[in-house]
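Yeah, one chain of the complex is gone here, protein chain that is, but the others are all in their spots.
Labels run A and B following the written order; every chain starts at residue 1.
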Amino acid sequence: MDSKVRFKLNGEHVTMTADPLRRLIDVLRDDLGLTGTKEGCGEGECGACSVLMDGRLANSCLLPLAAVEGKEIVTIEGFRKTKRFELLKECFTEEGAVQCGFCTPGMVLAAEALLSADPHPNERAVRDGISGNLCRCTGYSSIVAAILAASKRGEGLW
Amino acid sequence: MVSIRRPVRLSEALYIRQCEDTVLMAGGTDLMVKYRAPAGARPSFTKDVVLIGHLKELNYLKVYEDVARIGAAVPLARILEDASVPAYVKEPLASIGSPSVRNLATLGGNICNSSPAGDSLTMLYALDAVLTMASSKGFRECDMADFIEGPSKNRLAKDEILIEVAIPMGAYDRTFYRKSAQRRANAISKVSFFGVASVTGGKVESIAMALGAVGPTVIRDRDAESMLKGIAVPGRREASDRALEHIAGLVEPIDDLRSTKTYRRRVALELTRHFLEEVVGL
Partner (left out) sequence: MKDEARIGKPMRRTDFDDKVEGTAVFTADMDLPGMLHAITLRSSAPRAQIARIDLPALPEGYFYVDHRDIPGSNVMPSPILDQPFLAAGRVNYVGEPIMLIVGPDRQVLSDILKDARVHYLEERPVLSIEDAEAATGGFIYADKPYFVSYEYCKGDFERAAEEAAFFIEDEYRTGYQEHAYLETQSMLASFVDGNVTVYGSMQCPYSVKESVQAALRLGPENVRVVQLPTGGGFGGKEDYPSIPAVHAALASMKSGRPVKLVFDRKEDIISTTKRHPCRIRIRSYIGREGTIVARDVDVSTDAGAYAGLSSVVLQRLSFSVCGAYDVENLRVRSRAYATNKCVSGAFRGFGGPQAFFAVEMHTEHIAERLGRDSLALRRSYFLEQGDTSSTGGLLSSPIRLGEIADALEKTSGYSVKRALYSNSAAREKRMEGCPTPLKGIGISMFFHGCGFTGSGEKDTLKAKVKLKKNKDGTVEILASCAEIGQGSQTTLRKIVARALDIPVGMVVHRYPDTGRCPDSGPTVASRSVMIVGRLLMDCALEMKGRWKEEDFEVTRSYTYPEGLCWDNDKFQGNAYPEYSWGGNVVEVEVDPLTFEVKVTGVWGAYDIGEPMDDRIVAGQIDGAVAQGLGYAGMEVLTVEAGRVLQDNLTTYAIPTSVDFPRTVACLIPNPYKEGPFGAKGLGELPLVGVAPAFAAAVGQAIGKRILRLPVTPEYIMRLMEEEAEDGF
């Protein structure tokens, strides 16, 4: 049974008329064409489907659409328009933090959530901050280095 | 076809609970996995879902001198960020899931999921947490230890909603939490231990311990704890040996896809021994 769900998506107010029990990831990908959000496990384990909900990292495969009523959701499509993204992108390339790329959008959003809460994390905090985002290619070290570099170079951004 | 409801107020949620057989969802991090369907299909709930994570009435956190009162729908991340919550309460919560899971998952949800491996539960058992349930008839309190009956089974009535978790605050000078799992983050416990004690005037004044994932529910051995009260510290291990022997009689783990019963049993007792002998000094 469809109903209306209102929320803010990438800075714009949207009203979705859809089955509110459907997962946010399906609504984002199938209805809105926002395919930067990936499905890796469907169980909140891998973080490929990460989005920001009210500025915090959340797994869009664990959210029924009804649960985002009144919330602010940011996907990679929204975040990639920001200065913070530009810096993270540069640091990710300089450290070689992308291989197959499937985890990358989620990983970038995890970095954003982490740096918003703690602009100057140490390595331990960075590792903790991305511990819900699985990557099978890089062994994480380059990703950790990229986030630390962004924190160092991003004075005033976060 | 089942639906999902998003009541605006607690009273509305309670009214729905009174009228219909429903399933409550706070953060959804357990339920959305339990009822997951193939990608692109709706989760396979068999009852109407009532969302309660957003309810203001369940989203307060207040730490008083003698008790911390935590609304059932407060996400774990908020508890971890609150400077007034003592570290020994936070430690097991920080070991649950990943940052994104802790942003959604709630304390009430971890309790009502009622898994013997629920990582908040050992702490709540040991600290004598008290749960408050609301229904349209009024409020009811229940001790944490009486609430869970077995794996995924608890005493929440069909018309009730868990609204508050009250954790008594004690002056503990010895605390220890440890979980063993397949990896260091984002993992379900194979076995876990939570213990607190206070030692004054060279004697154990209070002590409480709970073990996770070694029985159908969290195990707390009050008899063993009484054996230890008043014992001189540093001790000579006699009291701790007796207590351990008693606890060993209650531990009844199983083999499953995460670990073995022999490992769980051995590690549960090793962790208990470590707490008693190395942390408390018995």
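As a working rule, contacts are C-beta pairs under 8 Å (C-beta built on N, C-alpha and C of every residue); 3 or more make two chains touch, one makes a residue touch a chain.
Keep in mind that what you see is a predicted model, and the values were worked out from it rather than measured.
Engineer: Considering the entire complex, write down the shown chains that touch the omitted one.
Structural biologist: A, B
Engineer: Among B:142, B:187 or B:276, exactly one should touch the missing chain; which is it?
Structural biologist: B:187
Engineer: What residues on chain B make contact with the chain left out of this view?
Structural biologist: Its contact residues with the unshown chain are 33, 37-42, 98, 178, 180, 182-188, 190-191, 257-260, 262-263, 266-267, 270-271, 274, 278.
Engineer: In terms of residues, what is the contact footprint of the unshown chain on chain A?
Structural biologist: On the side of chain A, residues 29, 35-43, 45-46, 48, 75-77, 80, 89, 92-93, 95-96, 98-105, 108, 126-128, 130-144 touch the unshown chain.
Going forward, only the chains that are shown with their structure count from here on.
Engineer: Between chain A and chain B, tell me the centre distance in angstrom, where each centre is the average of that chain's C-alpha atoms.
Structural biologist: Chain centres of chain A and chain B, defined by C-alpha means, are spaced 29 Å apart.
Engineer: Can you tell me which positions in chain B touch chain A when the two form their complex?
Structural biologist: 1-6, 25, 27-29, 32-33, 36, 39-40, 42-43, 45, 49, 51, 53-54, 77, 97-101, 103-104, 184-186
Engineer: Residue numbers of chain A touching chain B in their complex, please.
Structural biologist: Where chain A meets chain B, its residues are 1, 19-23, 26, 30, 39, 42-45, 47, 50, 53, 56-59, 61-64, 66-67, 69-70, 110, 113-114, 128-129, 131-133.
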